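Inspection log for the structure reproduced underneath, given as C-alpha cells.
Every protein chain except one is present and positioned as in the full complex.
First chain written, first letter: the chains are A and B, and each begins at residue 1.
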Amino acid sequence: MSDLVLFDAPGPRARRRMVWVNVAATLAVVGIGAWALVLLGQKGQLAADKWQVFLTANPWTNFFIPGLISTLKAAAVAIVTSAVFGVVFGLGRLARSRAVRTVSGVVVEFFRAVPVLLMMIFFWLWISRLGVVSPNDVPFIGVVLGLTFYNGSVFAELVRSGVHGLPRGQREAALAIGLRRSQSLRLVEVPQALIAMLPAIASQLVVILKDTALGYIITYPELLQAARQFGAGQGNILQSLLVAAVIFIVINYALTKVAERLAGRVGRRTAGRAAKAEAPTLVVDTGR
Amino acid sequence: MRRRVGFAVVAAAATLALAACSGGGGDEPGSTGGGKPEKIRIGIKFDQPGLGFQDGSKYTGFDVDVARYVAKSLGYEEGDIEFIAAPSAQRETMLQNKQVDMIFATYSITDKRKETVSFAGPYFVAGQDLLVAADDSAITGPDTLEGKNLCSVTGSTSAQRIKDEYASGVNLVEQPGYAECVTALVAGSVDAVTTDDIILAGLAAIPANAGKVKVVGNPFSEERYGVGLPKDSDQCEPINEAITKMIDDGSWQKALDDNVGSTGYKPNADLNPPKPDACG
Partner (left out) sequence: MDDSYLDRLLSLFSEYDVPAAFWVNIQLTFYAAILSLVLGTVLAMMRISPVPSLRWAGSTYVTLLRNTPLTIIILFCVLALWGQLGIVLSTDFQRNFFLLAVLGLTVYHAAFVCEALRSGVNTVPVGQAEAARAIGLSFWPAARLIILPQAFRGAVAPLGNVLIALTKNSTVAAAGSVATEASSVMKTMIEFRPDVVVGIFFIFAMGFVVIVVPIGLATTALSRRLAVAR
C-alpha cells in the first residue's frame, strides 16, 4: 500500500501550519542539543584533545581498523556456518522421518530461544576449560559459535518456510517426472527456497554484525572492545564509543541497502511466491 | 538453469564453511607445544593502563616489564615472548590447561587459588584503595564513603567489601571497565573508584586524567601480586631469584616509576619491595 493514499495532498493552510510546526520542532531539537552540548562542554567532553587524536594514525592503525577486521572476520565466518547449520536443520525439519523432524525442531526452537549473550559466555568459559584450542582463539570461537547457533536456527526456519512457501506445483511436477521426494527437495525445492532466502541472509548479516559487539563481554577484540581499549588508554571513552557507533551505523546501513537491492532482484526473478517468512527476530523489513 | 544456480549457492556455502573452519582452527602455531618450548607464553592484562596494556603491537605496563625481566633471566629473548590476554575470570583455567606458561596479571596470591595453581613471588604488594577527584579532600578512606557513589567493575568484589565492612550507605555502580568508572568520576557522577592502588595509579597516570584524579593513598587491604604458574611447575625458584635480582639492581623501582610514578603515587613502603615467599 502506498503511504500517499492515506491523505489528500496538503493544501495551503495545512502547509502553513506545517511550516510553523517544523520551526517549533527544529527549535526544540536544537535546544535540547545545545543544552546537552553545553553540559558536555562543562564536563570537558568537547575538549579538542579528546577528539583531535582521531585525526592521527594511532587509533586507526592500532585499534579501530584491527577491531573492525575482527568484527568482520567473526561476522563473515558466522554467516557461512549459520547458513550451513540452517540448511542442515532446515532440511531436517522437512525430513520424512518423524524422529529427525522432531530432533531438528527441538534443536532449532531451543537455540532460537536462548539469548546470544548467554551462549557466548557459555562457549567462552566452557571451551576455555576444555583446553583444546589456544586461549587467544577462545573468544573468537565463542563469538562465532554463539552467533552460529542462533542465526543458524533463524536460517533453518527460513529454509523451512521458504520450501513451504513454494507453489505446490513445483513438487508435484518433480514427482511427476519420476523424482523421489528427497530428490525433489534437493533438486527442485530447496534451491528455490535458498534463492528466495538471499535477501533475508543479507539482512541477517546486519544482525550478526551488530551481535558481534556482544563479544566485548567475552574479551573478543572486536570493534567495540578496541574502541573501549583505546578510550581507556586515552581517557576519551565516550568519544571512542561514538566513533565505533558511527562505523557500525555506516556499515549496517550499506548492508541494509544491499539487502533491499537483492530483495528487489530476487522478487523479480523467482517464479514462485518468494518466501515471505519473517526472520523470527530483529527482522529487517525485506520491503514489500 | 535455476536448479544449477541453487546448487552453486549450496556448494559455495559449503566450501566457504570448510575453508573458514580449517582457517579458524589452524592459524595458531604451537598452541599445544609440549616439552621445552622455544617460546614462552605469558598471560597479561591487555586493558589495564600502567599494568598490562596492549597499545597496538606494543605491550606496556609494570606487570609487562616485570614479566620481560623475568623471562630474560630465564633465558628468553624479547622475540621469544608471546603475550596472551588473561582476563581475570580465565586465569586459573589457562594455567590448568597449560595454555600459558606463567601469568603476570594483577594476580593476588590467595589460599583458595593455591589449591589449583602455584605462585612465585610476590613481586608487588598492592592494597585496595580509592581514586577520587583531585580537589576532593572529604574522602580519606573507605569509612568516609557513607552516602557517596562508588564505582567498580562488573563482577568485582572490592566494592561490595566496602559496603559490607566500612560504609553500608554507599551507592554501588558497576561498569564494564575501570576506564568507564574514571570517566564518570571526572564528570562528577561518581565520587570514588575502588580497586587495587597500583591499578588506580595506572589510570591516574594517563595524560588525559593528569591533574583531575588522585589516589587517596590509604590502602586498607593487602593484595600480594604473584606470578601464576601451573601446579606442577618447576619454575618457581628461578622466577623468585629473578624477582629478587630485579629489586636489587634497581630495575624494579625504575619499572614502577616509568609506569605509574608520574602521578606521585608511592606504594605502601612497609610492604614494598616485597621478599618472595619460599616455593612450596
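Note that in this section a residue touches a chain if its C-beta (ideal position, glycine included) is under 8 Å from a C-beta of that chain, and two chains touch if they have at least 3 such contacts.
Source: prediction; values computed, not measured.
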Selected residue (touches chain absent from view) among A:116, A:159, A:174 or A:194: A:116
Interface residues of subunit A (partner: the chain not displayed): 1-3, 5-8, 10, 14, 18, 21-22, 25, 36, 39-40, 43, 45, 109-110, 112-119, 121-122, 125-126, 129, 206, 210-211, 213-214, 216-217, 224, 237-238, 241, 244-245, 248-249, 252-253, 256, 278-285, 288
Subunit B residues touching the omitted chain (full complex): 89, 92-93, 149, 154-155, 171-176, 180, 183-184, 187-190
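Here is the rule we use: only the chains that are shown with their structure count from here on.
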Whole-Å gap separating subunit A and subunit B, where each centre is the average of the chain's CA atoms: 34
Residues of subunit A defined as touching subunit B within the complex: 43-45, 49-50, 58, 61-63, 76-77, 80-81, 83-84, 87, 125, 128-131, 133-138, 140-141, 144, 187-188, 190-192, 194-195, 216-217, 219, 221, 228-229, 231-238
Touch list for subunit B against partner subunit A, complex: 2-3, 5-7, 9-10, 13-14, 16-17, 20-21, 24-25, 28, 31-32, 43, 46-47, 49, 53-57, 84-87, 89-90, 93-94, 96-100, 176-180, 182-183, 186-188, 206-209
